[in-house]
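Down below is the structure, laid out as structure tokens.
For this depiction, one protein chain was excluded, whereas all remaining protein chains were kept in their positions.
Let's look at chain A:
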Amino acid sequence: MPRVSIQTDDFDLSTEVAAVRAGDAGVGAIASFIGTVRDRSPGEPAISAMELEHYPGMTEAAIEAMIDEACRRFPLRGVRVIHRVGRLLPGDQIVLVVTSSSHRGAAFQGCEFLMDYLKTQAPFWKKETTPEGARWVDARVADDEALARWGLRSGNAA
């Protein structure tokens, strides 16, 4: 089982959790996060579709490095990251992070750390289609601030 998959296909949470747990009786906690496509953002036109682009090669390497960093910071036993690319629709799953550990603290923290890192440091770009046309999504300063909580500086949105 690879730790990182970039794929157009959908994923199944139960299958991925089972794989992370498999053969490891020391797991006492599993945390997971799934990001999905919203149908709109407040004050914005409705989104009919979303196109996700990435930088093949760099994406996988960047997320592998993030997982290594997460494992240095927290006693994680298993990690799985899946990020979809291509055309997605409102309600579709975009990203999955699963972490396992002996205790819940590390599992929660490792999962949140990986998502905060991924939002600002992994080379993905979202383009929304709305009735007013297609537009690239702007990066958010709030995502840089989320990463800063872990002592990591990011100037992605700034």
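By definition in this document, a contact is a pair of C-beta atoms (placed from the backbone, for glycine too) under 8 Å apart; a residue touches a chain by one contact, two chains touch by 3 or more; residues count from 1.
Methods note: contacts and distances are computed from a predicted model.
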> Which listed name, "Molybdopterin synthase sulfur carrier subunit", "Anti-sigma-K factor RskA", "Cytochrome c oxidase subunit 3" or "COX aromatic rich motif-containing protein", is the one UniProt assigns to the chain that has been left out?
Replying inline: "Molybdopterin synthase sulfur carrier subunit"
>> Tell me which of A:Met58, A:Leu89 or A:Ala148 is the one touching the absent chain.
In response: A:Met58
> Quick one: which of A:Val4, A:Ile47, A:Val95 or A:Cys111 touches the chain that's been left out?
Replying inline: A:Val95
>> What does the interface between chain A and the hidden chain look like in terms of residue numbers?
In response: 35, 52-55, 57-58, 61-62, 83, 94-95, 115, 118-127, 136-139, 156-157
